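A single protein chain has been omitted from the complex, and every remaining protein chain is retained in its original position.
Let's turn to subunit A:
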Amino acid sequence: MVDKNRVLLEVNNLKVSFDTYAGEVQAVRGVTFHVNKGETLAIVGESGCGKSVTSQSIMKLIPMPPGRIKEGSIKFDGRELTKLTDKQMESVRGSEIGMIFQDPMTSLNPTMKVGKQIMEGLIKHQKLNKKEAKEKAIEMLKLVGIPTPEKRVDQYPHEFSGGMRQRAMIAIALACNPKLLIADEPTTALDVTIQAQILDLMRDLQEKLDTAIILITHDLGVVADIANRVAVMYAGVIVETGTLDEIFYNPQHPYTWGLLQSVPRLDTKNKERLVPIEGTPPDLFSPPKGCPFAARCEHAMRICKEEFPEKTQVSDNHYVHCWLQHEMAPKVENPVAERREG
């Protein structure tokens, strides 16, 4: 059920490829999802599954060439982003969509004062003068919880700790009050105690500013902590999407089962052996024509290797691409739902 009035971003059948000497890498192979106003959508998946490429295509940050958007549409707030010129895109980037990157050490400019990096967007997009912009920058630093912002605003990134740099990144991303914030592994490079601080901050700011968030991560703990809806990606396609509870308590795709079972949990007492997903993800130079997970799936049937499964609706907001949903498929016990009841 897609409520048209609430939808902020709609991505439809997006395909992104990179042309390399070795051939075409099909990084994203037909991805469809939407983000509602004010909600948090988590995109989870392993490295190389195309989750970062998806988010970078929304911002048009893919280097072209070698990258190119082959097909599909990205509709943001009624506008088609794939059709915008570079110039037009500049007014969207930073002003209507903000982005936080994984590595706060390398994504800030080391030769510019932190305050100036926040002011840049304010001066360009909101046409503030220098003095106003600096005041606003101090206000933003205060908002993200940096002590003595009046002093910090004139310091360089190397004078900040890792957690504070990530806070500064968030301040830059949110300075122009964007409607959408894309956070690409925002806490992966941070320690757990600092991660808890940053997640808390993001949740807080979302409440205050009503920003929608796309959170890209591989950490299911972080997802459970902060997301409203989840999309599970594998080898360039979304294999399952649903609300947080549906994905964690009633997942339907064997890959989602595998992900949930392969992480040990702190609060379980019995020392069960981990259930790993055997094998490795497929090569995206020549992706399999059927379901990409078939080679690692213990329930794989002949059809799985032949044809990519259609989208099946499980409930209102829960969709899955898997042949096990077909009426002719054998019944397979859901190991995650079962473990929970057991």
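As a working rule, a contact is a pair of C-beta atoms (placed from the backbone, for glycine too) under 8 Å apart; a residue touches a chain by one contact, two chains touch by 3 or more; residues count from 1.
FYI, contacts and distances are computed from a predicted model.
UniProt lists the omitted chain of the complex under the protein name "Oligopeptide ABC transporter ATP-binding protein OppF" (options: "Oligopeptide ABC transporter ATP-binding protein OppF", "Putative hemin transport system permease protein HrtB", "VWFA domain-containing protein" or "Sulfoxide reductase catalytic subunit YedY"). Interface note for the absent chain: among A:S262, A:S286 or A:Q313, the touching residue is A:S262. Screening A:Q126, A:Q197, A:T312 or A:Q325 against the full complex identifies A:Q197 as the residue touching the chain left out. The missing chain, though absent from the display, is touched by one residue of A:E150, A:E278 or A:D316; that residue is A:E278. Only one of the listed residues, A:G98, A:G163, A:P186 or A:P287, touches the absent chain: A:G163.
Remark: the residues of subunit A touching the chain excluded from display are 46-47, 161-164, 191-197, 199-200, 218-225, 244-245, 248-249, 258-260, 262-267, 269, 271, 273-278, 280.
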